[in-house]
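Note that one protein chain of the assembly has been removed; the remaining protein chains are unaltered in position.
Now for subunit A:
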Amino acid sequence: MTQARSAATSTPGTRQRHTLRLLGTTAVHQADPAAAWSPAERQLLRLTTRQLVSYRGAADPTDWRALGPVGDLAVDVPSTYNAGLGASHRSYVAHLRPDVWWDTPQPRRITAHDVVRGFKRLANPVTRHPALPYFRGTVRGMDRYCDEYAAAVAGQPITAALLAAFANAHDLPGVFALDDETVVIELLRPALDFPDMLALTCASPAPAEYDAYLPGSPELHAHLVASGPYRIAAWQPGDTIRLEPNPTWRPESDPVRHQRFDAVEFRVSGDGPRRLADQISADVADLPWGVPVGQVSGYRADPFLVFNLRDPANPAVATAAVRRVIADAIDRSALARIARADDPWSEIREAYTVVPPGNDAHLPPDPPAEPPAHGSPRQRLAVAGHPDGLVLTAVHPDRAEELALARAWAADLATAGIEVRLVALNEAAHRALLTGAAGAPAQRWDVSTTSWAAPWGYGNARVFLQPLVDGTRPSGYRDEEADRMVEQAVDAADPRTAVACWQQVQRRLLADAAVVPLLFRRPTGAAPRGPRVRGADALPSLGGLADLGEVRLGSER
């Protein structure tokens, strides 16, 4: 592959002459910040990109120092104490470090204009980033900008030039550069979790070179420009990735990352987790890739079902009664047994609420105390108007465990008279389908498995729920009452009030079976580590995945 990058090579300095070797069952398809979202993808981006603010790794992921972001590209987290945040909490001023560089042929400083460009790319209608709902409801003008962006390119062959023309001709009102070093981000209303949003990789700055490529495209991946301690040296989509040190990265200007290795290699293993553990024990690799290595306090929702509420293949899923039959027909204990066999490094629980335990807005009791609905699922399906049963199309990520789980719940639904046709998609295509991205495959669908890990661990009441009520997505639940509750939640100045409002939203989703929780998981910290590994801190923001910039290897084998 060819990349526009600096010709310089980095001096080893204090760097260890090692290659960090990662082996995982999860293929990574995206390294574009405007498209990447899975924890594994963000684990990669941790090494290749910078954000205004970021989290530090900590030996104990429940340590408060790992839960609150610190300045990264920005000198500090904007706050009322550093004149970065006014009393109204609606205007953030971030001052950029002067010595953070793009790995371009002529190394160039990252400027506030690049931050603005990053936000505009986040709004692009092609990738429709999964985290976009957080920003649409928070950053002033973002919602309208997204809509106008989509409308401007609708009905036309989408090209990079078309996207760039819109982005460069239209300001995003709430995000603007005062000069090269200062960016202002204005919010619709106070959002105490906004620094956590700034820490998301999707809010990374973007170089002007990205205007030449469609977001998330193979062409862009051939021309990624690094700003973190490593750059992508080789990439076989869905397979091997090799990183090498980024020579323009300066350790003194990066308070959260290190550049310890000569290279970082990611390989995908088709084997199961036990074989993966054997390989790591045998020093074939140092760490599992995409597997949490540390305990975090919050569970993740993994998996749960969402429905295509906009344009389903079978309109029956638009009916709440049908969805309730589906929710009640699935034997979660059987799913938990399958998951435990396939994921020995997680604590797994049956799920009956949207927000998992350990996160704000979790709604105990879990499981619920209510008695099951009257009648068998088949009888209830008949009452719902489908005495002859239904045929639904279900999509799921193309991983072995996902397939096993899908087969299990599909079998449960079969007993209720619902035939499920399973369609496996690679993770990027699956994500595009759920968000309604322009590049989504032309696959009609009714129901999908998906998963969600909290991208931040403290004050995170919105993180599981807001994307589910985003009416712009095929799976987004649209309901006036729910919208009103969401408005109350995001408007609430008191976090306790916000939690209560989000819990109301959750009750609404569950009552309407707009979401079917299946399992919750939390890493146990038992994931294997190779014999060379002397330390690997887990990042709560990555669901307990290792902070690869902080991994320490010993020289002896």
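The criterion applied here is as follows: a contact is a pair of C-beta atoms (placed from the backbone, for glycine too) under 8 Å apart; a residue touches a chain by one contact, two chains touch by 3 or more; residues count from 1.
Following the convention adopted for this analysis, contacts and distances are computed from a predicted model.
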Considering only the chain that is not displayed, what protein name does its UniProt record carry among "Ferredoxin reductase", "ATP-dependent Lhr-like helicase", "Aminotransferase" or "Imidazole glycerol phosphate synthase subunit HisF"? "Aminotransferase"
Among listed residues A:P33, A:P61, A:P130 or A:G174, the absent chain is touched only by A:G174
Cross-chain touch to the chain not pictured, restricted to A:H18, A:R90 or A:H223, is A:R90
If the missing chain were put back, which residues of subunit A would it touch? 80, 83, 86-88, 90-91, 93, 140, 173-174, 178-179, 181-182, 184, 186, 493-494, 496
